[in-house]
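One protein chain is absent from this view; the other protein chains keep their places.
Every chain is named by a letter (A and B) in the order it is written, and numbering of its residues begins at 1.
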Amino acid sequence: MDSRPLLRLSGVGRDFDVSKPWLNRVLERAPRLLLRAVDGVSFDVRKGETLALVGESGCGKSTVARLIVGLYALSRGRIEFDGSDLAAPDTDTAQLRRRMQMIFQDPYASLNPRWRVRDIVAEPLRVLGLARSRLAERARVAELLGQVGLAAEDGEKYPHEFSGGQRQRISIARALAGNPEFLVCDEPTSALDVSVQAQILNLMTELQERLGLTYLFISHNLAVVSHVADRVGVMYLGRLVEIAPAARLFAAPRHPYTRMLMDAIPDLEMSGRPRTPVAGEVPNPLAPPAGCAFHPRCPHADARCRAEAPRLHESALGRVACHAVEEGRL
Amino acid sequence: MSAPLLEVRDLRVEFPTRRGTLVAVDGVSFAIAPGEVLGVVGESGAGKSLTGTAIIGLLEPPGRIAAGEIRLEGRRIDNLPAEEMRKLRGRRIGAIFQDPLTSLNPLYTVGDQLIETILTHLEVDRGEARRRALHLLAEVGIPAPEARIDQYPHQFSGGMRQRVVIALALCAEPRLIVADEPTTALDVSIQAQIITLLKRLARDHGTAVMLITHDMGVIAETADRVAVMYAGRLAEVGPVREVLQAPRHPYTVGLMGSIPKIGAARRHTRLVQIEGAMPRLTAIPPGCAFHPRCPKRFARCEAERPELRPVGNARASCWLYG
Partner (left out) sequence: MSWLRRAWDHDLAWSFRHSPVALAAAVLTALCLGGALFAPWIAPHNPFDSATLNLSDGFTPPAWSEKGTTKYLLGTDDQGRDVLSTILYGARISLGVGLAAVLFSALLGVSLGLVSGYLGGRLDAFIMRVADIQLSFPAILVALLIDGVARIALPRELHDALAVYVLVLAIGLSGWVQYARTVRGSTLVEKGREYVQAARVIGRHPLAIMLHHVLPNVMGPVLVIATIHVATAIITEATLSFLGVGVPPTQPSLGTLIRIGNDFLFSGEWWIALFPGAALVVLVLAVNLLGDWLRDALNPRLR
């Protein structure tokens, strides 16, 4: 793997204005409400690796995905792709963005129901001018469909004629059409049945090896992540709380939230392992707790945790944002 | 073993459409004992939700129960008139559905809905109903029930709402609860809480629970026995430990293999995958419904449909064992 990161996020943040309409604010004297969906997130993705971002709903992982591909604008921070700042005025952002693509969660909503499959898969080819002729385009579409395990004739059909798993394959074919280097996968298998999920995960791993792709894999399912990730980042309420190589994270999770997540996963092997009961719920992101966002649910919280937000603390085993870990209490 | 609380025999649910009759549930039989949790697991289209809906009596026409029997405490309930079934629902059978957002009426307080249900089914006065409602809210783990009983559903978080839904299902003291994907819409940390709660309540109240889900993990944690459904039929039934750790039916084997498991050295291990997909209801293969995808199939599988046969402590419908 290359040493220079393909993607680098530095202090990335995104706020959403969820204030009431102007008239209401004036009449009720309500304040402006800002939702900090993502706050101070920094990480690298190296070429050829799979970095997974995990967390429960509302943690901001999907927002990070959309910030990277440009569906949302950054509120704070910087995103660099292959060394170039995507937001800088002199960067050819469009050219850089062509090298990344996205796969979405919902197989039923991510394909235009009125378009034929061949048009859906060919769209990037047409936009990027990659096919010299109709014939070349047809051939390439057939090739792409074959790569994801579908037949060339499937191009003539409409999305509703396919199952969820097949639609996700079509999404992957579309994402690959522009020859991207980097794929952002937003919960690509969460809406699929478990046996179909296995097919898609295997397919994605195969494609990665064959085409030398780099993945950012977003998921709420730690078990799925365990099969695909080289490194794992854990997010909670918009912040990155731990990031480490997968093997290390699963063998010895350090942040209390990561431990809680691992404990909460149902035990298929029925080993009867002892588990700490999970406490509380994710707080309202509009009014996050002061200091460390996790402290109300953390069995190791102390006064410092309630007052001061921890920063990602570097160590040989990975990075963790936790006072207890930093102080050696954990 | 005590007499089963719920007994389903050869249940067949059909949907007449203009293109022909679709059989969504085909000859399913099982029983649940009091205080037991039976997990009904399967992928989408397997017919598990419809089985639950048929038992509760909420099948939407043109769907109908075409054959078979459903007996609750020995008494047949599949052929009751609508009014009788309505009284049964809530009083003897409680239901928990997937989406806590839409399971509660947003226009009434949580207390109102609980009290209304209690008053409908039990012979108590308003004051007593309110006391019971408070007790239930505490039992399902809602902190400060006195304060929260008069709040509206939107003032609760997703996990709390699902607890309220469970309280609602329990308030008339039913003998059977049918829970259809009760944890699917919840975060994994909340899931764990709800699963523990369900198990405890079943045990404490002696209620039988039919837990319908696609998530094997939830089954492993919650169920005593598990029934695996495929294309409207039962593939395997048995004690949960046995079915999950020593599955017999090739579909169950494939299913367990394809579930990703947490582990330190999992990267680069290929997940077991079952080729193909579950057949559509309009195109169920002859003989064993799973045979086109089965690595162990032979001639008989294509011709004859297997019945559930005992294998060890479990039962599987597969010619490998018959």
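Please note the rule applied: a residue touches a chain if its C-beta (ideal position, glycine included) is under 8 Å from a C-beta of that chain, and two chains touch if they have at least 3 such contacts.
The structure presented is a predicted model; accordingly, all values stated were derived computationally and were not measured.
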item: Chains on display which the left-out chain touches in the complete complex; value: A
item: Contact with the hidden chain (one of A:47, A:98, A:300 or A:313); value: A:98
item: Hidden-chain contact residue, picked from the options A:50, A:63 or A:110; value: A:110
item: Where the missing chain touches chain A, by residue; value: 66, 69-71, 94, 97-98, 101-102, 104-106, 109-115, 123-124, 127-128, 171, 174, 178
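In the analysis below, only the chains that are shown with their structure count from here on.
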item: Whole-Å separation of chain centres (CA-atom averages), chain A against chain B; value: 32
item: Residue ranges of chain A in contact with chain B within the complex; value: 56-57, 163-166, 193-199, 201-202, 205, 220-224, 226-230, 246-247, 250-251, 260-270, 277-278, 281-282
item: Residues of chain B touching chain A in the complex; value: 43-44, 157, 159-160, 187-193, 195-196, 214-218, 220-221, 240-241, 244-245, 254-274, 277-278
